[in-house]
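Left out: one protein chain. Kept in place: all the others.
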Amino acid sequence: MEHLWPVLMLLGLMAGIFTGYPVAFVLAGTGILFAFLNGIPVIFLSLGVGRIFSGVLANWLLVAIPLFVFMGLMLERSGIAERLLRSLASAFRGMSGAYAFAVAIIGVIMAASTGIIGASVVLMGMMALPAMKENNYDMRLASGLIASSGTLGILIPPSIMLIILGDQLRISVGDLFMGAVVPGLLLGTLYVVYLIAVAILQPHRMPPAARTDPLPLGAALSRLARDLLAPLILIFSVLGTIVAGIATPTESAAIGAAGAMLLAFSSGNLRLKTLRESLYETTSTTAMIVFVMIGASIYSVVFRRLGGDAMLADLFLGEGARPMVVMLTIMALIFVLGFFLEWVEISLVVVPIVAPILTQLDFGMPSEHVLIWFAIALAVNLQTSFLTPPFGYALFYLRGIAPDLPISTIYRGVIPFVLLQLLALALVLGFPGLALNLPMSLR
Amino acid sequence: QTFDLQSVFGLNTPSIGPSPKLWAERVKLMTGGKVTINVHGAGDFVPPFEVFGAVSSGALPMGFDWIGYWANQIPVANLVGSMPFGPEPDITLAWMFKGGGLEIIQKAYDPHGVVVLPCHLVGAEAGGWFNKEINTVDDLKGLNMRIAGLGGKTLARMGANTQLVPAGEIFVSLETGRIDAAEFSAPQLDVGLGFQRVTKYYYFPGWHQPSSWDSIIINKAVWDGFDSDTQQVMREACFANISWNLADQVNAQAEAIKTIRDAGVDVRRFPDEVLLAMQAAAKEVLAEEAKNDAIFAEALDSLTAYMDGVGEWARLQALPRD
């Protein structure tokens, strides 16, 4: 059988991943094991050193990763989001679902000011979940909403995922940032529309808050405006400096990190101990993400040497497959993989293999546009993987901070939101303009 | 016998992309199918900048490169890859194979156990994409420009802020004004990157690189394993490659320039005054580099002497053209 070894290698990877051993080392170890089994000379593995050094460590684009992680941690410590949630909820008070709408809106704002997701989910889980419980919200709705709006951060720029995809696909990160804006806002809008429908049709699932806030509405609104100021400044300092040509996407990450640190410092919440812990945490998280890249670079060089790439190209490009069918097959495959794997693994293992296949297909647009469109659709798809059981990071974060919330409630709660995600994905796939119009018009 | 070769370029890049594949086909043909070389694109096994190390260690038997990529390890590679105000293609060709150039360069490769076969001769590139007009030498001061190699050092000496923007960020940096100018390649390649959509001027001549070499590099032990006929075939295949690629370039450049002009870009030349100042600065940069490396100095002396020697011939033969 021609493709025996690549197939065995894929099966070996799957088996290894499910042992629960760190994915980075499963990838690298499987690669090395299969190189030995095939009698590939050991010197071939020395290519791994160059791949790690020049491909990963000396890759200036990736410098943004620790910066966005640090920025997210600083934002969490600064108390900005916490104050914003309170003033939003108090501005909506009396309405059915005040907290729910506040969470959706904060989700979008946090998303536009950080590049990772952990912070948003944890933050909203800790602040909004208890309040929603107190107000007799349907906890399935509450947990699904918090998990899904918390994951918007990975789609709406700035985003670590878009930086890594840009690097993998060799397309402009600036284009990807701009391309993700409309789909990200579209998703936020879908969440809000869904909440409005629930508020009208099943208001008992999110009853209005008791009127305990003594603040008159006018005062509540002015407080809201004040609390909105800091996040808006931060959003502008990151996205604005890119659009204005002051900084590249990578450099804007440093501006955001400095800004978030300044905000945390001025809020008085930043002590030496918190700073130290945040720095250690940033280092761990950065290494955790980048080590998967390192592992994948070892796995893929052996996989290629064994003819794995050619096998997959044959599989997808088999006799006259229609381009859109190939695209949908790839998206479905990635959706299914998303049940078990995290975005890092999918972006680093699957993307390099499928991207060359896609560029060979004729979608009636330049291949660079195909890649941007594909990357944005992929980003929506991967955002969904945070939400799909059994392995969804957002669900784990939420479970971690709300130990008395049954996991089954969370699993069932995300279902409507996963469906909304799929709707957004279908829209991006059906109307490439959603992803392409903004970056192209800015050119 | 089957060997893997990795290029530092994507195989679909115009002109330089298919070059190693054409060479491999010629080798296969001329050896009567005895030697098969599988050609891989940039990044398939190692990132472009690691190809030299991989061939040197024997992890990869062969590579295809732009020689200038190895300037970090082999200083003379900077000179052969891109010499500001260096020789035109016909002169560099003569110097390389008849003027003793290859012998000098191979000396620099010897300690690394690598054999170099110059295999693709690139003519002049463009001077670069600009969003600022360059009318006087002062216009270069404080210019934020993406340009590599000795040309970059020359401009830095003239007060420009030269920097290495990663290839993936050039477009967005030009678009947003983070940089004012960028040098990338010849029109044939540049046009595919779409810079014409975000810049106002496309300047000529490519003073920083009137000609440059791409080469096949082969691990010494692998090379020594070939009989002398096969080695000769590999060299001859390179000569065929060079004439093929020289024939392929000029027409493609003209077409690309038309596309660029149609996109609304002003295609123009640097003023002579600016070019003369650049030449003076380049001389200083070259002299400084020669101080740091003996083989660089030897190659620079040899090449300069060669250019001076044949220079009169070119001047005698120059026709008035309009």
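Going in written order, the chains are labelled A and B, and every chain counts its residues from 1.
The rule is short, and it goes like this: contacts are C-beta pairs under 8 Å (C-beta built on N, C-alpha and C of every residue); 3 or more make two chains touch, one makes a residue touch a chain.
Convention: contacts and distances are computed from a predicted model.
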Omitted chain (choose from "Carbon monoxide dehydrogenase", "TRAP transporter small permease protein", "Putative spermidine/putrescine transport system ATP-binding protein" or "Protein translocase subunit SecD") - UniProt protein name: "TRAP transporter small permease protein"
Selected from A:Leu11, A:Leu37, A:Leu279 or A:Ala310 as touching the chain missing from the view: A:Leu279
Options A:Ala247, A:Val326, A:Ile372 or A:Ala435, residue touching the unrepresented chain: A:Ala247
Which residue of B:Val27, B:Ala42 or B:Ala71 touches the chain not shown here: B:Ala71
Contact set of subunit B toward the excluded chain (per top definition): 53, 56-57, 71-74, 78, 141-144, 148-149, 152-153, 156, 160-164, 178-179
Interface residues of subunit A (partner: the chain not displayed): 16-26, 28-33, 42, 45-46, 48-50, 52-53, 56-60, 62-63, 65-67, 70, 246-247, 250-251, 253-255, 257-258, 261, 276, 279-280, 282-292, 294-295, 298, 340-342, 344-345, 390-391
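The definition used in the following text is that only the chains that are shown with their structure count from here on.
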Of all residues in subunit A, those that touch subunit B in their complex: 43-44, 46-47, 50-51, 53-55, 59-61, 166-167, 170-175, 242-250, 301, 304-305, 368, 442-443
Partner subunit A, residues of subunit B touching it in the complex: 43-50, 53-54, 57-60, 165-169, 171-173, 175-178, 194, 197-198
